[in-house]
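Just one protein chain is left out here, and the rest sit where they should.
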Amino acid sequence: MKHLSMNHLPDSPREGHSPLAQAGSLQPPVGGLALSITEKVMLGHLVIRGDSDAPELARAIHDLLGLRLPSAPLQSCEDEHQGRVLRWVSPDEWLLTLPGENLTEVEAGLRARLDERFAIVDVSGGQTMLHLSGEDAELVLRKSTSYDVHLVNFPEGKTVIITFARSQVMLRRLSADSFELIVRRSFADYIWRWIHDAASEDGSALRKGDN
Amino acid sequence: MKQVNRIVGGRCVDYDAEIGFTFNGKSYQGLRGDTLASALLANGVDVLARSFKYGRPRGIIAAGVEEPNAILQVGATEATQVPNVRATQQILYAGLVCRSTSGSPSLRWSLTGLVGRLFGRLMPPGFYYKTFMFPGFMWRFYEYVMRRVAGLGKAPTVKDPDIYDHLNHHCDLLIIGAGPAGLTAARVAGKSGARVVILDEQAQLGGCLLHMNNRIDGLPPATWLAQTLEQLTGLDNVLMLPGTAAVGYHDHNFIVAHEIVAHKTSGHKMAGHKIVNHAGRDDSPRLPRERIHKIRAAQVILATGAQERPLVFSNNDLPGCIQASATSVYIHRYGVLPGRRLVLMTTNDHGYQAALDWHAAGVAGQESDEKRGRARRQVVAVVDARPQADSPLIQAIRSAGIRVISGSAVIEAIGKRRVRGVKIAAIDSLGGSVTGKVETISCDTLASSGGWSPVVHLSCHTGSKPIWHDEYGCFVPGETIQAQHCAGAITGVMTLGSVLAQGAESGRVAALAAGFSLSLSDDDIPQAEAIEEAPGIQLFHLPHIKSTSRAPKQFVDFQLDVSAADIELAAREGFESIEHVKRYTALGFGTDQGKLGNVAGVAITARVLGKSIAETGTTMFRPNYTPISFGSVVGRDCGELFDPVRYTAIQSWHEQQGAKFENVGQWKRPWYYPRPGESMQDSLNRECLAVRQQVGILDASTLGKIDIQGPDVREFLNRIYTNAWLKLPVGQCRYGLMCGEDGMVIDDGVTAALGDNHFLMHTTTGGAAQILEWLELWHQTEWQELRVYFNSVTDQWNTATLSGPKSRDLLQGLTDIDLSGEAFPFMHWRVGRVAGIPARVFRVSFTGELSYEINVQANYGLRLWQMLVSHGEQYEITPYGTETMHILRAEKGFVIVGQDTDGSVTPDDLGMGWALSKQKRFSFIGKRGMARGDCQSRGRKQLVGLLPVDPEYLLSEGSQLVCDPAQIANMVGHVTSSYYSATLGRCFALALVKDGHRRMGETIYSPGVKSVSRATICEPVFYDPEGERQNV
Partner (left out) sequence: MLRIYCPHCAEYRDEEEFHYAGQAHIVRPADPDACTDKDWGAYLYFRKNPCGLHHELWSHAVGCRKFLKVIRDTLSYEIRESSPIGGKTAVELSLPPSMPPGSNDS
């Protein structure tokens, strides 16, 4: 048996359940902070590992995805049209998110261009993405994390992994009042409830599930 | 009831908004803007508490956080009880209910009051330690009685209905204290563009500006304050937090502040919130009652001001004795004049302000007092300890026709439940003794000023010791390594002009240090009218005609009833360190942390020891500056959010099936699936037999899974595991044992070769995060040359384990993988589709039965599970939980790391020497450790099986084992796992027993509470020892 890549699901069926599929029974509270949450379901999430100085990595990313490899800490690079975002995670780690239907093709493409010194790990089922937006989004984050999410320190596009309540999330700023949270599957329910609770101070309007 | 002490002119109260409240069952009226203390004083309530030790009547002495007496129980219902609330910090709201906590059986007639009067002399410091030591078992009773009598608050006994919140802040500048210095600093720093947070413990910002008369920039202080606040409100980069007390100053400029959100009366911009204006709690239940602010500041400015020290004289605790400055606060902020006839005793010019304010209020109210036939409010006399002091303030008093008695002191207050007179006498210039005749003057209020104590508490929290400033006569903040600045009265400087200048300068310097440069213009430094002052003298403890031990009690610490005599005695008994004096006498141990009395206590100790105050030093202050509630500490981390709960993708199905859940770390795992009418044991028996005879299904998704890729992955595994990994063929799996460098087992699991450079490691459920960090530790710090990457894929894969003789038949019906024993042997894995879903199937077994672990991407886990269950109906598939899994694996002698091991167990101790590779070139982690003499010697605890002699007897897990039932202290081991096995039809156990491997067949004893049970030591494999069933 040769090198066997089994991290991806070829022609994956669409009847999966996103991590927050079970949270549907939660009732949104009445009134409240100005906030909405949306789960971005069934995206592809790929971890890319390798030496940031290796030229073939940046080239593969550029050729295949049309993205620049973020080499400075906490930066991200986005192709809004294609729905692809590549985030710096650590000096030798990046997280790529992309539409689920492109996952197999992109993963195979990366593997073809990168040899054994690089690693690709599919974590599409292991985490999910939330969009948090609204006038009070930053306030809710400040109830939840010790990280400084003020625009001065946390501008658009910056991405950090931080403690969030008693769990952790990968956070990226989308605009002045909207944020992207990537949470681990098993913690998604807890984080959902936490945000729900934190936002229910004067009540809140939470939405989920609609893409 | 009329507010007998209410006068006009209070700057912070709304005379049109009367508010009703209840104290000790009686109804009163106050005004919106009052504190509970000002409202009680307005109503002429003198006695609020009985003292801790002697039961003496006590009233309000201060107007801020330093108040030691007026500590009340607040709350209308059982659920909303709040103990130990300082009346001076509680904002009045409509319907507030409060009561005294001390005074048993009642405030008027207190039992301890009687005891204190009769036996006070017999209660020296250390009285409780000395008296209630013996017999030891009686302490519980003593404690109960003492707590009741002492008057500590009562915690609610039902669930708190309120919510509490935490909020994080980051700023360039945090300014603590919004008095003249703090506000000026904020104004300057705010202009620089720096992110500024300014907070104040009081609900109204302004500090002393709220009660002083000095003009600033030609404006009345209230006008200047309003203008300044308006300017700050207009700055987006300045956040004001009124009613928020900085309670802890921690390392690296991390400050914890506590805000009481409910009951806020007026608002400034606050944390991005709409400001709430509420009277009571019930009309806005969705707001937190309290909030903790966690502030990380690049620079901190302490502008915490100073607290006035009252003087120590006989009966100085009588209601009616009050801080001089507090009278000004009550007059100007709240329109409350807490008496009619004032005697003022002072050592400095500042005290005179209280007399001037009182006099002015008396003149203003003269007409209305006369109309109502009340006594005129007046200043009877000012007693100045200085022999010949003269200044414009003193002249103003004299020209108002008020008698000034120089070179004298109040040596004793007279009265029972309120001051009705004072004894005055001339004293020598050092204040050491009475030199003249004693004169008695009638009055109902005695205000005193013994100088000021800067609020150095926060500066102490990070370990900085305050230093004595002899010129200013006070302790000031000492050296610190924090990025901390001080401005205003905290530095000991008391004149308004200097305070404002310091504020501006500190704002500039701190902003500069935070990277925001600006230069000060003249407009930035507010100008205050200069008032010429005569120097004050340092005097703390006033003499009496009798010796301190004979004179009526002179209190230093009001909250804990520590008197000057107690401190003198402690020093005489040999307690020379101020920290020891504190602990012996309890000086400063109250919830007020001795804010009023600490310096006087130090001064008395210094005098007795013949040292200077600087030499004696002060005790340290620790967080929190003021008490905070447990609710605020907890915040939102309670109820279902107490700790994260982790679910697998199958959770909804488990719940529908009525599973009972077990917490495994933060995971919820199905424990067992009871059917109607079943006991837990019934369910376990059914589930166990189903797996042994047919097929069961287990949600094994919580097992830790680490994806390892790179050219050196095999070498890495070879080093980290005890067994060999270089040659494991792709397509196969191997069980691995992981040890620490000490040779003790830390984790185990199956690792599969997915490719030549790609492995998947399984860890225990609880060990997943730690093991990932363990791998990273070795890779990053020792073996950086190995090219390998680790990523957690625990959440990525959902694992359904089919186990039992029918598992192959069941699965074959759903998959294209050839499951025959030849094509897919034990300890191999294959990839294919199961129920149409791409899957990776491992043929491993934790039950000893033929098993398949089917892994699919977690989004498809529930779908797969449902397909397996519905297809499995024809095979009578039975879901089983963790308890059945435990029983089945124990029958096979498979250990659970952390249950059958405890960090002191080597692979040899577990009888797993077969998992140690002796051939490896690299000395794997743990090899040298387990080769230590101690790990090889006799007497080690080793894993064995136990069969209770009575097959129905279930040994308790954790119970101790002995060889001789007559010698139960001589323990040789303990039970690690114990179950009833439906398969075996009896109870069995696993245990760690000293030299257990050598003791097969021996009898061992487990001493219980009532009887001793017997068991026979055996091999720890109870079922299918050859492993034929899993290998079919």
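Order of writing sets the labels: A and B. Residues in every chain begin at 1.
Just so we're on the same page, contacts are C-beta pairs under 8 Å (C-beta built on N, C-alpha and C of every residue); 3 or more make two chains touch, one makes a residue touch a chain.
What you are looking at is a predicted structure, and each value in this text was computed from that prediction instead of being measured.
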item	value
Contact list for the unshown chain, restricted to visible chains	A, B
Omitted-chain contact residue, chosen from A:A34, A:A54 or A:I161	A:I161
Hidden-chain contact residue, picked from the options A:T38, A:T104, A:S146 or A:S178	A:S146
Contacting the left-out chain in the complete assembly, out of B:A931, B:V949, B:I968 or B:V1032	B:A931
Touch residues of subunit A, complete complex, unshown partner	73-74, 89-91, 93, 146-147, 160-163, 168
Chain not shown, touching residues in subunit B	250-254, 296, 463, 481, 741-742, 773, 776-777, 780-782, 784, 923, 927-929, 931-933
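By our rule, only the chains that are shown with their structure count from here on.
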item	value
Residues on subunit A engaged by subunit B in the complex (per definition of touch)	1-10, 12-13, 15-19, 22, 31-32, 42, 47, 49, 92-93, 116-117, 119-127, 136, 138-139, 142-143, 145-148, 150, 152-153, 165-167, 184-187, 189-190, 193-194, 197-198, 200-203
Partner subunit A, residues of subunit B touching it in the complex	163, 165-170, 195, 271-274, 286-288, 294, 296, 636-637, 640-641, 643-649, 651-652, 667, 702, 707, 709-711, 729-731, 754-758, 787, 789, 791-798, 831, 836-838, 840, 856-863
